[in-house]
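Have a look at the structure that comes next, please.
A single protein chain has been omitted; all remaining protein chains appear in their positions.
Naming follows writing order (A, B and C), and every chain is counted from residue 1.
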Amino acid sequence: MKKIKMGMIGGGIGAFIGDAHRRASRICNDFELVCGVFDSDYDKNREFAKKEGISDKRCYESVDALIRGELSLSPDQRMEAVSIVTPNALHFPFAKNLLSNGFHVVCEKPMTMTVTEAEDLERTVAEKKLTFALTHTYTGYPMVRQMRELISGGVLGTIQRIDAQYYQGWINSIIHGTDSRITGVWRLDPKHAGVSSCMGDIGVHAFNLIEYTTGLQIKEVLSDLNSVTDDVALDLDGTVLVRFNNKLKGVIRASQVCGGEENNLTIAVYGSKASFKWSQEDPNFLYLLSDSEPTRIYKPAHGYNEPLAESSHTMPSGHPEGIYEALANIYKGAAKSIRGEKFDSAEFPTVHDGVRGMKFIHAVVESNKKGNTWIKV
Amino acid sequence: MKKIKMGMIGGGIGAFIGDAHRRASRICNDFELVCGVFDSDYDKNREFAKKEGISDKRCYESVDALIRGELSLSPDQRMEAVSIVTPNALHFPFAKNLLSNGFHVVCEKPMTMTVTEAEDLERTVAEKKLTFALTHTYTGYPMVRQMRELISGGVLGTIQRIDAQYYQGWINSIIHGTDSRITGVWRLDPKHAGVSSCMGDIGVHAFNLIEYTTGLQIKEVLSDLNSVTDDVALDLDGTVLVRFNNKLKGVIRASQVCGGEENNLTIAVYGSKASFKWSQEDPNFLYLLSDSEPTRIYKPAHGYNEPLAESSHTMPSGHPEGIYEALANIYKGAAKSIRGEKFDSAEFPTVHDGVRGMKFIHAVVESNKKGNTWIKV
Amino acid sequence: MKKIKMGMIGGGIGAFIGDAHRRASRICNDFELVCGVFDSDYDKNREFAKKEGISDKRCYESVDALIRGELSLSPDQRMEAVSIVTPNALHFPFAKNLLSNGFHVVCEKPMTMTVTEAEDLERTVAEKKLTFALTHTYTGYPMVRQMRELISGGVLGTIQRIDAQYYQGWINSIIHGTDSRITGVWRLDPKHAGVSSCMGDIGVHAFNLIEYTTGLQIKEVLSDLNSVTDDVALDLDGTVLVRFNNKLKGVIRASQVCGGEENNLTIAVYGSKASFKWSQEDPNFLYLLSDSEPTRIYKPAHGYNEPLAESSHTMPSGHPEGIYEALANIYKGAAKSIRGEKFDSAEFPTVHDGVRGMKFIHAVVESNKKGNTWIKV
Partner (left out) sequence: MKKIKMGMIGGGIGAFIGDAHRRASRICNDFELVCGVFDSDYDKNREFAKKEGISDKRCYESVDALIRGELSLSPDQRMEAVSIVTPNALHFPFAKNLLSNGFHVVCEKPMTMTVTEAEDLERTVAEKKLTFALTHTYTGYPMVRQMRELISGGVLGTIQRIDAQYYQGWINSIIHGTDSRITGVWRLDPKHAGVSSCMGDIGVHAFNLIEYTTGLQIKEVLSDLNSVTDDVALDLDGTVLVRFNNKLKGVIRASQVCGGEENNLTIAVYGSKASFKWSQEDPNFLYLLSDSEPTRIYKPAHGYNEPLAESSHTMPSGHPEGIYEALANIYKGAAKSIRGEKFDSAEFPTVHDGVRGMKFIHAVVESNKKGNTWIKV
């Protein structure tokens, strides 16, 4: 099958997330990287392009140049989609520009800096009828998809409590200066990161995972955030009380200063009949708990799984796939959409998920500023 | 060594917690059950006493009769300590009466119905110079004690976040009527249980575990509670934001409607240098996480443990001890105190822990009532 | 209920296994320790008796003195059962003597030094119609009993492979001299331990666990043992190929030099329809694996368990019981037998299990001596 020609913005030398997107796109085998603006430093940009086997001609100095250059190519050569893996502040202007010029977009989260920008993007996508995929990577895991399908099928009964956690510890090495391999400091700078560090970077993943797996919407939040040290302007840690309706409440906990935690995203959804628990660091184990039956462990590559889960895993059971394969599943979904094939709406997060995420981040920050009061999402 | 003569109030036929106290007292081997008021129904009371090998004469109709009867015996025959394992509302009057008459008390939590009662008891204990042990059983686990000792020794650096959870699901079977073996319904009745079900019964354990292991005090709480169903007056579920000081915040999560959760009490204490995680359902594994070194798993019965932890485990390593042995450790500590032997203050929770617990429960309930505002503990 | 009067042989100061038996007997609450020969050193014997609250008069100098002394007491005072917790070589003479004089016996494993002794004991028990309980403690765990009941009910289909492991590392500290807290060295001395260290002490537990849970008999063994160091005469490590019938084979692996392993006894029974896995260090989790359904985790204190398992656990679910409670379940079974109550044959191991165990140990040692050939059990 012909591969979709893809450009990339950001993700040059040393940027792990750009590498992740490229690997994922190669794993799913639906995309071919043909051009990009990989670094704002042009020399590094070209050095990287060379390493990737991208011709100088298609290694552009700017996004504007990229758009101009690609539009000047014949349609069968021209890039069709662009992957945006820059710091947060650049997502909106680049995405907007690309969509306006007719290119599909795959974009890192958080989608934008503000809710206004997010809604602007939502309108643009609707107008242009293009594919916009937001890489909430964790929704690409087979067992997350299995959870979604079984919840939607009613396995849990009435949901009674939801608890999601996203704990990391890597910011410790920055604020306590204990690791010389420091990267990602831009996340602490409001100019590049936006109104939030912890909630914007990882809390929003927990939020998205809740809405993705349960199909429910969080209506209100009350947050208590913590910058931990006076040197930092943004939140590095926080807890968010969440409400779905009168009888359903929950909590989102996120932190970047939980020393020793690596990438500990977990979700627990408790229902009147049964409950699910899943943890990102053991992504191939999904636990179904019940008061009346033994706990069940679902794993990928079994006939008992729902089609959406089964089609998201390629190896036989017991051969662990990981986060690259999860991201590849998102890319696979986006590819189907770009190609006009039939796809399930659960196969990739869209601009609407991005709008929800921005509303969440801003409501959380506002709640904290206003003295921990309830704010509508 | 001569055993301490012990009476018991409550804990008759079918009461698992009374049985637990008796087993624990036999495991530590410092107590001998000699008398009691095991049931408010006198026939059942006598039936139980007979089964236990307690003479009719020392199976009393009421606490007043117990006190009178025992005081009439010669000091070498008379009970010295009493274990109170009744529903919550009776803890205070019985404890107060017993202390006033010179008996040591071992009491289930929550200690009283109100803060006023708790402080009254605190004064009584101080006046009478008697031993009062509150059975926050989980502080009896060797690895909880190991955590306390290592935190106190500075292993974690500055604590940056604390997260404790106590999730159970058994109330589901009551509110959804799915289990015919229903017991413990008195916990849903304010007359017997007090102002709270979930926070009073289990949230307070999480609270106590935090203060026990870290030596810190929670200053303020903001809670969001949930009774889940209109048929229930008390909280069955809730989240409590907690603050220790300006830069240290945390969360306590507790629920009795997390279907399939059994007795899932966990604590995570995150510090600038390292972090601890412990879970009650795997009590013999204590995890020390760090950003710069492999995670360590501490287990009981090793030379590397602190004396308080080592003396709280009797079997060689790999021979799992459980919750009865944890409770026996509390009884062992109380026995040392009663006998006037030297003991570490960490060996059993006292009336002061009970006062703290009552303040916590009431602050949590007040915060929820006042629309989720901060309340001092 | 009246307690069974119990004597004890061995198990004085510093002997953990004697302490374990006393705790277990107190937990189940059916026994009362009234006399004993706790140490071959009479001063230590008396010191220990005093500490336990045993009167000097009933602290005897020898087993002969114990028997004489107790027989001279009136039947309502006299001991009825005796717990033997001495080094292996003494099990047989003491047990034989006690049984011959009309006393029930609870005995540590391995039951005897030789198969001849074992069969002698078997005849004596049959003749005297007394209770003889062999403390294969691990058969007292609720989830081991659940496994037995479900296998017997056919859950696994035809059994296709059996794999049991018992790995410890504590002998390392003896042979490499790295721990000053050395105990148990008698296990390396053939005079006290018999023909085997590793297989006699722990391999036999794995053997027993297989026969207990599956109801099958091992017909033949082929072993390869290892004394690891020239300083040691007995096996410290070994693997045993086992055969049940033409199409069912398995393996028993045991070692005392697996550094860092604590008491890692595991069993896996694989059937045509499903399989079970259980591990002693997490005794309250039983895994049922299947090719066509999610893995199930059985835990104690649930309505879905078989009666034998349910009656072997007293706390509500999620309150972990441990090895003392497992041993207490064996004592509970023995008590029922001694009292003439109805009991399930799975409630405690008997002299027949002891004979099987001795046959296993001797066949394993013989196979190794004869150059790793098949020997009938």
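What we mean here is this: contacts are C-beta pairs under 8 Å (C-beta built on N, C-alpha and C of every residue); 3 or more make two chains touch, one makes a residue touch a chain.
Keep in mind it's a predicted model, so treat the numbers as computed, not measured.
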item	value
Residue of C:Leu209, C:Ala274, C:Ala328 or C:Val377 in touch with the missing chain, whole complex considered	C:Ala274
Of C:Lys249, C:Arg339 or C:His352, the one touching the omitted chain in the full complex	C:Lys249
Contact with the hidden chain (one of A:Asn29, A:Gln77 or A:Gln217)	A:Asn29
Of C:Asp201, C:Asp237 or C:Glu306, the one touching the omitted chain in the full complex	C:Asp237
Missing-chain contacts mapped onto chain B	288, 292-299, 302-304
Positions on chain C contacted by the hidden chain, ascending	160-161, 163, 165, 167, 169-170, 172-173, 176, 178-179, 222, 224, 226, 228-229, 237-239, 241, 243, 247-251, 253, 255, 257-261, 268, 270-275, 288-292, 295, 372, 374
For chain A, the residues touching the chain missing from this view	1-3, 16, 19-20, 22-23, 26-27, 29, 51, 53, 168, 170, 179, 181, 261-264, 280-284, 299, 301, 303, 314-325
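One rule holds for everything that comes next: only the chains that are shown with their structure count from here on.
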item	value
Same-residue or different-residue interface between chain A and chain C, half as cut-off	same
Intercentroid distance (Cα basis), chain B paired with chain A, Å	42
Between chain B and chain C, centroid-to-centroid distance (C-alpha), Å	34
Separation of chain A from chain C, taking each centre as the mean of its C-alpha atoms, in whole Å	54
Residue numbers of chain C (touch at least two other chains)	299, 303
